[in-house]
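One chain of protein is taken out of this complex; the other chains stay put.
A and B label the chains in the order they appear, each numbered from 1.
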Amino acid sequence: MTVVLRTLRVESNGGGGLSDLTDRVTDEIRETSLDAGTVTVFVKHTTAAVTIIEVEPGLVDDYEQFWDRLAPREAAYKHHLVPGEDNGHAHVRASTLGPSLVVPFVDKCMTLGTWQRVVMMDFDTPPRTREVVLQVMGE
Amino acid sequence: MTVVLRTLRVESNGGGGLSDLTDRVTDEIRETSLDAGTVTVFVKHTTAAVTIIEVEPGLVDDYEQFWDRLAPREAAYKHHLVPGEDNGHAHVRASTLGPSLVVPFVDKCMTLGTWQRVVMMDFDTPPRTREVVLQVMGE
Partner (left out) sequence: MTVVLRTLRVESNGGGGLSDLTDRVTDEIRETSLDAGTVTVFVKHTTAAVTIIEVEPGLVDDYEQFWDRLAPREAAYKHHLVPGEDNGHAHVRASTLGPSLVVPFVDKCMTLGTWQRVVMMDFDTPPRTREVVLQVMGE
């Protein structure tokens, strides 16, 4: 049994946008010596989150708009009383969706269904570089 | 340390309905040689998700209705511009709840509280057979 930590730097567009991480996670698993186990995909930020979705452009729009309605950017947030802060919506969304996703793999491949893609949602306003940790564990 | 992959086939009712997987997950852990570790319950579909809930019939209805309100089936989804697609609500719900759940186990038993049950929510419309992967890891 082995534990391998990898870090991805992801250039996001911000604004609630989605980044597809699937191919990069797949590559990182292949580069380890592990055949089977789990990968924990963990985003090191409080205004971004990870999940799985079908990356169909219409659906991606639907999903971004779903979060816009659920925790609107324009709503009143006490967090904005802190000087310089204007991203209460991004924190609320990120904590609800969650920064951590665990995916099994076998024969060096994640056990994803046909349409499943591992994605990061960057709910914060500006584009930026995000760090995503992959903890690959198995044998 | 060992990794054991099992696959469950779950006959779901669709329509946002719940399937209780607890007894089947319990059985699969018992059939491995492992005493302690984690089980990753992972549904291989973009319109179903896994979570934990108390399976009390009134509460199950409450929970299904909660998702009906949060992402209504009747709302407008761009995903429906793809020929044949009518399940935008199911995708939005599944990506929000998430396809992956990790539960610790010791002495071959999951560390569940008295009322906790491991369940799959099938948010898609028709009944169908769903695949749920269990990655059992431990010693």
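By our rule, a contact is a pair of C-beta atoms (placed from the backbone, for glycine too) under 8 Å apart; a residue touches a chain by one contact, two chains touch by 3 or more.
Values in this document were obtained by computation on a predicted structure and should not be read as measured data.
Of B:V25, B:L101 or B:M120, it is B:L101 that touches the chain left out of the display. Mapped onto subunit B, the footprint of the missing chain covers residues 1, 36-38, 51-54, 56-59, 61-63, 66, 70, 96-98, 101-104, 106, 111-113, 115-116, 137-139.
Take subunit A: the residues that touch the chain left off the picture are 1-3, 5, 40, 42, 44-46, 70-71, 77-82, 88, 91-92, 95-96, 98-100, 102, 131, 133, 135, 137.
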